[in-house]
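Only a single protein chain was left out; the remaining protein chains are all shown in position.
Chain naming follows the written order as A and B, and within any one chain the residues start at number 1.
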Amino acid sequence: MTGIAASSDIAGRTVRRGLRLSALGFVGLAAVYVLALRYTPIEARQGLAQKIFYLHVPAAWSALLAFSLVGLASVLYLWLKDIRLDRFAAASAEVGVAFSAIMLTTGPIWAKPIWGTWWTWDARLTLTLFLFFLFIGYLALRAAVQDPAERARFSAVVGILGMLLVPFIHLSVYLFRTLHPQPIVLKPSAPSLPPEMLRTLLVSTIVFTVLYVGFVTTRYGLALVADLREAEELPDGH
Amino acid sequence: MAGWPVLNTFRLTLVIAAKDVRAELRSRTALLSALVFAALVLVIFNFARDPTLVAATTLAPSVLWVTFALAAMVAMNRAFTVERENSALDGLLLAPVPREALFLGKLLANLAFVGAVELATLPLFTLFFNVSLWPALPGILGVTLLATIGFVAVGTIFSAMAVRTRFAELMLPVLLLPFMVPPLIGAVQVTSRLLAERPLSEMWGWLRLLALYDVVFVTLCALAFTAVVDE
Partner (left out) sequence: MVTEPPSNGEYLIAAYVVTTVLLVGYWVRLWRMAKKR
């Protein structure tokens, strides 16, 4: 292994640990694929496409987890001013983009055969779309601000405002749907799941959480390296 | 006496707002560019629709609010850019002005600009689309105020940030877009019901959403303003 991952300092160790943990997550993911594709029964009404559920729902969970932690880290940063919180928030936001992208792709791919349309403005999809936009805006802002302290403060403000926006988006979609009777649509998840489905979903959620932790750890380590490098380059060691 | 600090903050807010409004009236750039932009959007919408297919009243709320939203962003961006060019904010920051008052003052000034653009757009809209807003006017003015407060509050704090970044003109819309959605949805819903002369009970839920949004975000942005302007 060359480069950052080869160094023995804490940043290098963090990166290595993150990469290894996520690799472990991929082993788990392979297991989930086997479970989802072979072990779980085929749903009568939705057919094979229903099995997208085992990826879409855990991805949603990871995206929401990523987002909530960005919000939490933002609040804590403005209170405690610890740069590590800002570094974590940035890592979590980037990983959140990846999981939101999975939701935004698997969602329509699932919706098309089941509901006949690529997109509906239902609560879940709409919320995911806005989560995605918020993440992108957050990362774009970070890229556009040079000073690390200013970047941390600005990001924290956006993180907190974003966190508070989510309930309002949810409320808007809810109001929209209750006052606009929608055509009756097949609900993607059955009212009570058979045990194979439930177990597979659970395993998948755990695997996606492991992937989240692995990715964020790696990203955090890489950010730490970048920050340390930047600190070395400044003559007065700011 | 308990009332004095609040009174001082209130007075400071008005002074700051007045200063900004006066500065804008002198240069008029933000106001004019936003007005021209609004007119342009209305013209495009007019040519884009087929009058035999879509009734003007059906389209009216959406057209109106897209115009308001875009013009508001133009106005807010220009206002802050002008200020940065004059380095006026730096001087103000050195004084012991409570940051909340600074924010509220800027919010009021921005509301005045955006409000002026919206008020000027209404007759233009009536002219181009032949939709009479007169019977529903008080309601429309009310919901316009409610929704505008919401996205101008977030827009004010974001433009304070955007102006310090490399791609200021692009950064404001990118950041602001998700935050405009609840006020815009609420505004369009209420406006369309007002034009259709529906009873108040059908709008109540949306109006409460708008009001709650305003309270939450004006408070939050006022408190967060110090994190943006102070080191």
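Odds and ends about this structure:
Assume contacts are C-beta pairs under 8 Å (C-beta built on N, C-alpha and C of every residue); 3 or more make two chains touch, one makes a residue touch a chain.
In this text, all values refer to a predicted model and were calculated from it rather than measured experimentally.
Partners of the chain left out, restricted to shown chains and counted across the full complex, are A.
Checked against the full complex, the candidates A:Leu72, A:Ile109, A:Ile136 or A:Met163 give a single residue touching the omitted chain, namely A:Ile109.
In the full complex, chain A touches the omitted chain through residues 1-5, 15-16, 18-19, 22-23, 26, 29, 33, 37, 42-49, 51-52, 55-56, 59, 95, 98, 101-102, 105-106, 109-110, 112-113, 211, 215, 218-219, 221-222.
Just so we're on the same page, only the chains that are shown with their structure count from here on.
Residues 78, 130, 133-134, 136-137, 140-141, 144-145, 149-150, 153-154, 156-158, 160-162, 164-165, 168-169, 171-172, 175-176, 179 of chain A are the ones touching chain B in the complex. Within the complex formed with chain A, the residues of chain B that make contact are 154, 157-158, 161, 164-167, 171, 174-175, 177-179, 181-182, 185-186, 189, 202, 205-206, 209, 212-213, 216-217, 220-221, 224, 227-228, 231.
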